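As you look at this complex, bear in mind that one protein chain is not there, while each of the others sits in place.
Right after this comes chain A.
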Amino acid sequence: MTDTKEAGTPVGADLAAIELNGVKKTFHAHGDAVAAVKGIDVSIGEGEFFSLLGPSGCGKTTTMRMIAGFDEPTEGEVFLHGRNVVGVPPNKRDVNMVFQSYALFPHMSVFENVAFGLRRKGVAKSEVARRVGEMLEIVDLKGREKRRPRELSGGQQQRVALARALVNRPRALLLDEPLGALDLKLRQAMQVELKRIQREVGITFVYVTHDQNEALTMSDRIAVMNDGRIEQLGTPREIYERPATTFVAGFIGTSNVLSGTVARAGAGRAVIEPGLGERIVVPCTAAPGEEIELTVRPEKIDVRSDPPAGDGCALRGTVTEVVYLGMFTNYNVTTSTGAEVVVFVQNVSSADDVATRGDSVWLSWDPRHSYVIGA
């Protein structure tokens, strides 16, 4: 084993930056065994912006801590650039972490904070000064080298934490809800900033968050986690448009979940016919008589007062709530199947609301936007 973090094994071009193989983690507290991570297999590519998204307690932070080396997996293997690092302490792993609380050293200046990692590696003094200066420039903190962390604003502290980790040029940067403590405006600005910095330095980012917008905005790929497992792994578009499970559909954005028994099938399509003139068309291979569950995103649905023409999806319902939200209007509709459906209608013209509360309406959408859950 090498004793510095920078020296490492030769890197193959197709080697994953991070690979988790059947990783499980069980904590023991008061005699109870609590399974935090129940088996994760994932491979994160070089230079990728990868998010672990999920509600609190889903195991995303534990997963990250196992990559950093603060927790060891109960079962399974963790590879950093092809090297199994199980049992290797955090100070010997070539990854750095940005903590949710920033965890800056309060008794050190900004410069000393950022220089900490380089000094541990014995980098020459002039080189330390150059690289710290460079990094402070990237995070836009030039001229604040001598400040103490508490003299900085939350956003500035956040950037010091980022610089302190990135200056070491780690193989991967792990970020644990780094924007959680910032207010909305600053958070949005930092999202753009983080993405820019990631492009600039070209380092693999593993980003832990419970904020779906954050994950959708920045990530190349997202792993949606729930109860210690990955529910779905894919690009933001895949995750949003084709949620694989009811959990993902519910967790990412607003999603309508419909269910029914297939009445007709053919040509790669299944049709549910809840009532006269009503049909839900789904592109899938389910056979007649099969019970299926599907999702449709609210912005894909149209609201109209007369039955739609053609052979698209058509569903009858009653408007229970209309909320005007500026850019669009939000309709809550109780369909004839009993399901609650949310519809976003864009306020494109100055036209009045398409329907009001209590109206009987028809919902219609293109079959391309129906996705079977679990297919």
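Definition applied: a residue touches a chain if its C-beta (ideal position, glycine included) is under 8 Å from a C-beta of that chain, and two chains touch if they have at least 3 such contacts; residues count from 1.
As a working rule, contacts and distances are computed from a predicted model.
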item: Per UniProt record, name of the chain withheld from view ["Manganese transport system membrane protein MntB", "Isoquinoline 1-oxidoreductase, alpha subunit", "ABC transporter permease" or "Radical SAM-linked protein"]; value: "ABC transporter permease"
item: Touch with the omitted chain, as defined above, among A:Asn96, A:Ser219, A:Ser255 or A:Thr295; value: A:Asn96
item: Candidate in contact with the missing chain, chosen from A:Pro106, A:Gly266, A:Gly289 or A:Gly326; value: A:Pro106
item: Chain not shown: contacting residue from A:Ala68, A:Val110 or A:Ala355; value: A:Ala68
item: Absent-chain interface as seen on chain A, which is shown; value: 5, 68-70, 89-91, 96-97, 99-101, 103-107, 116-117, 120-121, 164-165, 168
